[in-house]
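Showing just some of the chains, left in place.
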Amino acid sequence: MIRAGIYGVSGYAGFELFRLLRRHPAVALIFAASESGAGSSMAQLFPVTEDFPIISFADAPLDQVDVVFLALPHGVSATVARQALAAGVRVIDLSADFRLKDPGVYARWYKEEHPAPDLLEEAVYGLTEWNRPAIRSARLIANPGCYPTATLLALLPLTRAGAIGPGLIIVDAKSGVSGAGRKPSLTTHFVEVDENLSPYNIGRAHRHLPEIEQILHAFNGALGPLVFSPQLLPVARGILATIYVPLASGWTEGMVRDLLVESYGPEPFVKVLPPGTLATLRHSVGTNLCVLSVTGVPEAGLVILTASIDNLIKGAAGQAVQNLNVMFGLEETAGLL
Amino acid sequence: MIRAGIYGVSGYAGFELFRLLRRHPAVALIFAASESGAGSSMAQLFPVTEDFPIISFADAPLDQVDVVFLALPHGVSATVARQALAAGVRVIDLSADFRLKDPGVYARWYKEEHPAPDLLEEAVYGLTEWNRPAIRSARLIANPGCYPTATLLALLPLTRAGAIGPGLIIVDAKSGVSGAGRKPSLTTHFVEVDENLSPYNIGRAHRHLPEIEQILHAFNGALGPLVFSPQLLPVARGILATIYVPLASGWTEGMVRDLLVESYGPEPFVKVLPPGTLATLRHSVGTNLCVLSVTGVPEAGLVILTASIDNLIKGAAGQAVQNLNVMFGLEETAGLL
C-alpha cells in the first residue's frame, strides 16, 4: 500500500482528493491536514463523509507517508513541499508554485517572488498523458491547472504534428464555480452567479495563460500568441473549452480527428467523439475523462476543438491520483473508474 | 414630491429599494447611504445601474428628507431610527428591531438587549393590507419579515373569521438565496446551494416564528403553537409557503377560498387563484404580489394554503414602498406596477 497524506483537505480539490484516495485500492490515507479545519473531522465539514480526523500541518506525520498531495494556495504550497521533500516524501502539488519554469514569469503573474526557485528545475509538469517517463521518477510533481489541462490535451497533438498554421489560437473557456474555490466571496455568491455568465481576465490576463504557452512553446517555439478568455458558468463543476485553431496547409477536419484518435487511442482518460457529435460539459462531469470533439470550418481554414473536463477531477484531484499511479507503478486507472 | 433616503443600499433589499424609489413617480431619492459602500456609486456596486453616489451614514442629510428606509442589520437599525425620528423624519425599518412588541421576546430570540425599547410602543407593524389606519399616521414602521408576510397574508383572513380549528398550523416554507443577504458565506456559496435543498432552524427555532405568532395571537389568542420549517431553495428570489391549517367545524375548501377572495377582493397586491390552480414561485417573482391558492383535504379536516411572494419585493422593499404610499397619501400602487 502506498501511504499518502493530504494538505488542504477542506477545499473542493482537497475533498475530491480525499474521496478518491479513500476508495483507491492501493493507497492508505495516513492523514488529512487543514489549518482552518484542524481539530474537526471530514464528517463535520462535508455531508455524509466518513469521520476522518483533520489535523494541523504541524501535526502531519511526514515520516509515515510515501507521498503527499498539496491542495494549497500558491506561495503556501512551496513551503510545505520543501518540508516534505526534506523528509524524503514525494510531492504532488496542485497549486501553481511549480508549474512555471521561469521564476521571473512567476513573479510577474503572481505578484510575488517565487518561494522556492531552487526546486523549479526538478519539478515535473504532471500532464499525465504527455509526460509519463518524467512523472515515473519525479520527486515533485506540478499538477497542471484546470484550464491548461483541457486546453493542452486538445492542442498538443496538433502542435506536435505541425498541424497548426500561422494565426491566432483562441481559447474561449467556460468553467463551473468550484474552480473558484470554497472560500466565500461575492464572485461565488449564489445570487451573483445564478442565471448569469461572467467573463473575467479575458485576452491575455489570466494566470493560466503563461502555463499553457510554456508547454505549447516547448513543442513549437514558432506558435504565435494565445488568446484565452475564461468565463464563469452557473454550474458547480466542469470546464468546456471551445478552441479555434488555424490549420496548417493541407490539414482537414478528418485528419485532425484521426490525429487525435491516433494520439489518444489507447488512453483510458481521453475520448475523441465521432463526427457530428460535440463535447458538452455533461460528457465529462463526474469522471476523470477529457472528452474532445473536432469541427472543421474549411472556408475559414480553421478547426474548432471542444474539450470538456471535470475541473475538480481531470482538472485537479483525478489527474493528481493518475500521476500517483504512474509514480508508484500502479495501474494508471486505479481508483479512477 | 416625497423626499426619501436609504440606509443600507448595498445589500439586496437596499438595492431593490433603490430601483423602486428611482422609478417612483412621487418620490425624490435624496440620498443612498452605506457604510461599506460609502465613497463609491451604485453603478460600481451593481451592473447597469445609474451613477448615483453612495454616502456614509454620517453624511446623510436628514434635514432634507421626509422619510428614510433602513435596510440594515438588526441592532444597527434602531440607532439610526432614533436619529432620524429625532430629526423629525419618518422611518420605515426593514430590520427586525421594531417587529416584536415585547423587548424580552426580542432579547430571547436575538440574543441581545433591545436597543430602543422606548420606541417599541409607537412602532407600527407594516403588513399593509391589515394595518392601513395605523400605517397612515405612523412615524415608525416595522416592515414585516419575508416569511411572515407570506404566512400572515394567507392565515389572517382565516384567523379573523374563526375558520381555524384546534390542532397545529404547520408552515413548510421555502426561500430563495437572496433572503440570506448579500454578505458572502459558505451557506450562500453557489456550489453549496446549487442542486441542493437545505432545511434550517425548523420547528420552532427561526426568528420569524415569534413575529408570526405575535400577529396571529393578536387576532386569536387561543390558536395553538405554530410549526415553521424554513428551507433554502436553489433559486435567487422568491418564497413559497405551504401551510397546513386545521379547519374549524363546518368549513370547506370552497368557503376558505371565498373568504380569501372576499378579504382581498379589492386588493391590488393579493391574488387568490381559482380552484385547481396552485401558487408557484413563478406567480409572484418580480412583482409585489402575494399569490394564494387553496386546496382542501376533507378526509383530514385540513386546508392547504400555498402562498407565493418575491422575498425582496412584497417580502421587503416592495411592501416598504407600499407603506410609504399609505403614509403619505399616495396611490397605493404608485411605483409598484
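Labels A and B are assigned to the chains in the order they are written; within every chain, residues are numbered from 1.
Convention: contacts are C-beta pairs under 8 Å (C-beta built on N, C-alpha and C of every residue); 3 or more make two chains touch, one makes a residue touch a chain.
Every value quoted in this text rests on a predicted model; they were computed, and no experiment measured them.
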{"item": "Identical protein chains in the complete assembly, only 2 of which are shown", "value": "4"}
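Here is the rule we go by: only the chains that are shown with their structure count from here on.
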{"item": "Chain centre separation in whole Å, for chain B relative to chain A (CA means)", "value": "46"}
{"item": "Residues of chain A touching chain B in the complex", "value": "12, 176-178, 182, 184-186, 188-191, 193-195, 234-236"}
